[in-house]
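Attaching a single structure in C-alpha cells format; questions to follow.
The complex is shown incomplete by one protein chain, all other protein chains being positioned as in the whole.
Up next is chain A:
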Amino acid sequence: MSRSLDDTRRHVQVLPERIGAVAGSEFPGHYPGEDHSWNLQKFKENLITSVQRLTPSTVEFDLVGVDASIANALRRVMIAEVPTIAIEEIYVWNNTSIMQDEVLCHRVGLVPLKIDPRSLKYRPSPHSAPHETDTIVFDLSVRCDRKPGVDKSEKDPKKLYYDSNVFTGMMKWSPSGDQSKKYKGKNPKPVDKDILLCKLRPGQQIDLHCFARKGVGMDHAKFSPVATASYRLLPHIILREPIPIEHQEKFKNCFPEGVVEIENDQVVIKNPRKDTVSREVLRHPEFSDKVSLNRIRDHFIFNVESTGQYNPEELVPEAIKILLNKITAVEEGLDKLFATEGQVA
C-alpha cells in the first residue's frame, strides 16, 4: 500500500515567507537502521499511477511514489524530445501578399500537422535529399480575386473577394512514392483547418512548396507535441487545533471553493486537491498557529495537453520509450568505451 499522507517525511512545508524541507532525505545512510537503497519491489508497492481526467486534448494523472528527478525527466522529455512532424523547408514560388516571405514561412512552419510521427524517420543528415520515408510535402497555392457583380457599397471582404483569407485548410498534401498507400484513410493535414495564415487582396497570390520533416522540441518549439506538460505537488492542509465557531466562515473563505467545508460546527478539509496554496490563511493571526500548509513531495499531479499530433494519453508511454532509448544509448556507449579501453589505458 501507499504511504500515509501524514508521514512528515513526505511533507514540503509551505511557510508564510518560505518553503521548508524541500529536498527528500531518504537516501542510504541518512536514517540509522533504515534501508533506503533502491528496491524495485518496494518501489512497485509504493507506486500509484492514476489517470484522473481525459479529454480529446488533455490528460490529467497522478504519479505517486517517485522522486522529483523522475517526474521531471518525464516532463522534460514530453516537451523537448518526443518527436513530431512540422514544416521545415519551404520553396516560395510566388508571394505577392503583404507578408514578407520569411514571416509567412515562419508562420507556416508553426502549424501543427496531423501526421503520426511514428510513420516517418528522421532524415539521415541536414543535407540529405528528401525521401518518401522522411519527408511529407504540402502545397499552398492561393490567389485572391474580385467577385463579379457585387454591389459597389459593399465593404465586407468576404463578399467582395474570393479567397481573401488564407487558412491552414488550404494546404494540400502531395503524396510521393508509396505515401498515398501508407497514409490511406489518414491523410496528412493540419490539425486545425481554420488557422489564419495571411490575408490577400485582389491580384495577390501565394504559392508555396513545403517540406515537413520529423524533429524534436529541443531543436525548435514547433516540434513540441505538447501545449503544456506540467506537474504540481498535492496540497495537504493540517488542522492543528479546532477553529472556534465564530471564525469558521472566515477560515473557509481563505481557501478556494470546495476545499474547506463546515460540518456540524466543525471545520473539515474536504478537497485539498482544489487548493491553490495561496497562503491567505497564514496572513490572519487567529489562524496562523492553528493550521499548517504542506505539499506531498512525491505526489505529482500531471497535466498534459497535446497539440494534436498524438492522442494525449499516448504522450507518457512515448516519453518513457525515449527515456529507455537514452538509457540503452549510454549502456552501449559504456560497452564501446571498455571495448577500446584496453588499448587506451
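Side notes on the structure shown:
Throughout what follows, a contact is a pair of C-beta atoms (placed from the backbone, for glycine too) under 8 Å apart; a residue touches a chain by one contact, two chains touch by 3 or more; residues count from 1.
Rule of thumb we're sticking to: contacts and distances are computed from a predicted model.
Matching "N-terminal acetyltransferase catalytic subunit Nat1", "GINS subunit domain-containing protein", "DNA-directed RNA polymerases I and III subunit RPAC2" or "Acyl-CoA N-acyltransferase" against the UniProt entry of the left-out chain gives the name "DNA-directed RNA polymerases I and III subunit RPAC2". For the options A:Arg18, A:His127 or A:Lys181, the residue in contact with the chain missing from this view is A:His127. Only one of the listed residues, A:Pro112, A:Pro190 or A:Gly215, touches the absent chain: A:Gly215. Touching residues on chain A toward the chain that is not drawn are 27-29, 36-38, 40, 43-44, 47-58, 61, 63, 66-67, 69-70, 72-74, 76-77, 80-81, 83, 121-122, 124-129, 156-158, 164-165, 199, 215-216, 218-219, 313, 316-317, 320, 323-334, 336-338.
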